[in-house]
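Only a single protein chain was left out; the remaining protein chains are all shown in position.
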């Protein structure tokens, strides 16, 4: 009990600290432009929360998070494009590229703000549930699951590109002006979007923390470490994994939805294989099994990409590649395990238990 | 009728390219369970080897033939180096290798850009490999591209060589032993680390050979590897890990499927349909077409 209490107190202090940083310090310390970038990084971090749950805790290497991010993003962007166009009008790109005179039937539901908002989370979750139902029942796992996820991400991106008249093709949905009646060109409203994103991230972290410390969380780790043992104990590992996968998908969907007003664009370039790997890499660098590690890792990797490419526009990919290699090859628990490594070295007593290096494998 | 025959051959030739780029992976991924995202860059290294050799060997035909073994060595050496530097630390974490080698692939692409320049480079193909052969003459002739025939031949030769190596040589026996039971192989006196490195050398070398072949049909540039890598992984996954014959069958089936769908729909739709078909297939046979029987539960 004491341990639990100590952990909980520390968590709440950290949480309060993060809230102060995000809500009070960052808006003052950063220029509008940098705050906008931070909003984008926080969206990446929201995806990382889900990845921490599904991969770090559940051992599912979700290399297709781009699909769910994209579903959420497109659901939001479709509504905002319809709203920008005004009642009775078609979104600008449809007038330019399309031949239709009215909205395609599958755009219709997104006219309603409530349905669109719900869809940003429910659509990815439904797709994940359907996929997961098949995939986990058939015990597809490890490398198979990873490659399968990539294939799906790639297929979704190619499909979107092919439908220029109704999805904007490679361009994606661009030039988003308003956000539920607020003018996004106004820096004040950009700031509001940032606050919404920061709040959403903290909420998702709370939710994930609840899940991780629940009995379900224990079960999830048990599935990761020995699926067969859990099966013999009478649980169905497929269901346990499915929940983590669906929750992670919902989080990625919400992140995609909030990315749209923050950046003003959603395109297939954010969905394919490369972005899907980048989502995972942030969490891996920070420490996949640690919630804080994954979130900070995602922010740090996204920030490093911006900073390195601004500083060395012609050579930054060397540094980015090197960062991944060094962090992942030599620090398997991510940056979050640095503190553990240091602490273990400092307290030089011999440990009975093997060092717990979280490894999200189910190969 | 010629359309059907023509598309079937086209499909087989697409399959041959797929097979060639996936063959190396069948060793590194299929046998050793290493998801090497830099495999595409080893293909790129093979293609650039051809380009460099052509600068000193003026005959396109001879330089192509010389490039095959040289590219095998160059890419193989790169692969062995990668194995020694990074991958051997990651054998117990197979999915981490994916992310680490992704970082390596980013660096290798940038390296290619800095050495050879960002634009694509050009290699000359021997004249015999830029034309076609007429199989059925007449009004609606059926022709096949000689470059594709060459690639088909090369793919078959590579498969035969690889399976003979695995089946008949002492090295092949050791590789199979390590694949089937690493611990047992180790206690039987096989140096598993040396076997791993050799297998990685061969697998990466085959990527180099594929790179030489790709100069005949596609672009030679820094991102050429990323264009093909996922297709190659899919071939292995659907074929079944640890089995050569699965990959061979799947490569040709996917090739024909792609070409037939492409002819009747569009490239994008065909690609999406093929990917969906793969996902559906894995529902049916989650371990791929052929599986290695083991007693392991996981």
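As written, the chains take the letters A and B, and residue 1 is the first residue of each chain.
Everything below uses one rule, namely that a contact is a pair of C-beta atoms (placed from the backbone, for glycine too) under 8 Å apart; a residue touches a chain by one contact, two chains touch by 3 or more.
Just so we're on the same page, contacts and distances are computed from a predicted model.
Chemist: According to UniProt, what is the chain that's been left out of this complex called? Choose from "YCII-related domain-containing protein", "Alpha-E domain-containing protein", "Urea ABC transporter substrate-binding protein" or "HEAT repeat protein".
Modeler: "Urea ABC transporter substrate-binding protein"
Chemist: Can you say which of A:265, A:285 or A:325 touches the chain missing from this structure?
Modeler: Of the candidates A:265, A:285 or A:325, A:265 is in touch with the missing chain.
Chemist: Thinking of the whole complex, not just what is shown, which of A:85, A:117, A:133 or A:192 touches the missing chain?
Modeler: A:192
Chemist: Have a look at A:126, A:226 or A:309 and name the one touching the chain we're not showing.
Modeler: In the complete complex, the chain left out is touched by residue A:309.
Chemist: Which chain A residues touch the hidden chain?
Modeler: 4, 8, 12, 15, 19, 23, 31-33, 36-37, 40, 96-97, 158, 161-162, 164, 169-172, 174-175, 177, 182-183, 185-189, 191-192, 195-196, 199, 202-203, 206, 210-211, 213-216, 243, 263-265, 267, 269-270, 306, 309-310, 313-314, 316-317
Chemist: Determine and list the chain B residues touching the chain excluded from the picture.
Modeler: Spelled out for chain B, the touching residues are 3, 6-7, 10, 13-14, 17, 109-110, 113, 117-125, 130-132, 143, 145-148, 216-224, 227-228, 258-259, 262-263, 266-268, 271.
Quick note on the criterion: only the chains that are shown with their structure count from here on.
Chemist: Under the touch definition given earlier, write down the residues of chain A that touch chain B in their complex.
Modeler: Result: residues 61, 63, 134-135, 138-140, 142-144, 146-148, 150-152, 154-155, 158-159, 161-162, 227-228, 273, 277, 280-281, 284, 315, 317-318, 320-325, 328-330, 332, 359-363 of chain A touch chain B.
Chemist: Looking at the complex, which residues from chain B come into contact with chain A?
Modeler: 29, 33, 35, 86, 89-90, 92-96, 98-100, 102-107, 109-111, 114, 230, 233-234, 237, 241, 266, 268-269, 271-272, 275-276, 278-279, 282-283, 286-288, 297-298
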